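Input: one structure, supplied below.
The other protein chains are all here in position, but one chain of the complex has been omitted.
Now for subunit A:
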């Protein structure tokens, strides 16, 4: 047995009753190594992490054997690995700001790990906690509450806590979901540090850019099956499986740049727009013209006023100063919005069909025209008998797109329409959105935190910088 062998997974599988969700999978992870599991949602990536931790939802059964730093247990025996939590396996939670307890100070949440898990006496735990916070660049945050930290600070605090108990295996499940390039690099750097200081990292992601930056080995999962395994660089250079090639092509960095259409008459004009929120100025004295057919992309980190600008142009928010002038002759419903969370933009207890019929009726459109549009958006008619919660996010966002086009918008404001979708679905949804806009000749204002999407989509860009 090798001393630096940290994780040995042999024949890990997950079943729900007789249904197999994850096919037997074996791999090892040594100190200093990074292993990335790549796949779209539903591929079984998170199930694998849960099975290793011993944290599967009720009703799911793991098979195979797990050996963590010499401690061998059956994968089914979740209780055997519970004592290893924090001590040998650390889990980096998906949303660090939610993982911290809002009513307790950051320092005490780290201190308790050192005291209760590591077994340090109180004063030593306090000293050590202060030292670790300082090392993470959080020396002033020990006395703060989690909601007083920025996203990146919370991310660092959570990482310190996950590792404070002495864990050498860090499982990171989608640690970069919804983060922009800046924070993505930050997380990547942090994970690399863990590996460089003798730990091992198991990264679960659908974001190829993180995987690429971290290097190491790669496993590609699809629908619970392993379809490709090997060194990251080799696979990225010469993927052997068609699905892997598709995944790589779905990375926004590899998208072809869209042809900009010819722009037409002026639709909306903003003059001297200013808006502040909670005393923080989001934009000031901004002049903006939007023409028919134009692709205007607003890009920047969250909380910088991207959505606010769109809402001001649509007339959903009043600017603090300046004015928004609509082209004369526009219908009152000519400016439309596509929301970030499609589930929240449909009435939950109505079937999708009845929601769409209402929209048709409201805007005086023939049902057959909408049906044709759904067909072009590759939405099967049978989905319309379901409720919003019963279809996938990608499908629902396309249905939302079909619905918003009922109003024949002259300007469509799409607010992060695909940030919750995985790359394959995201690419498909955005391409359909672009095609629909080209076809209708409407202006598109697209808000995104993804600089690659902004690059391929934007004919004109407005970048909001972090404050």
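Points to keep in mind about this one:
Note that a contact is a pair of C-beta atoms (placed from the backbone, for glycine too) under 8 Å apart; a residue touches a chain by one contact, two chains touch by 3 or more; residues count from 1.
Criterion: contacts and distances are computed from a predicted model.
One chain of the complex is hidden; its UniProt record names it "ABC transporter permease", one of "ABC transporter permease", "Alpha-D-ribose 1-methylphosphonate 5-phosphate C-P lyase", "ComF family protein" or "Acylphosphatase". Interface note for the absent chain: among A:14, A:75, A:91 or A:214, the touching residue is A:91. Note that of A:24, A:112 or A:127, the residue touching the chain absent from this view is A:112. Mapped onto subunit A, the footprint of the missing chain covers residues 53, 55, 85-87, 90-91, 93-95, 98-104, 112-113, 116-117, 145, 147, 158, 161-162, 164-165, 167, 278.
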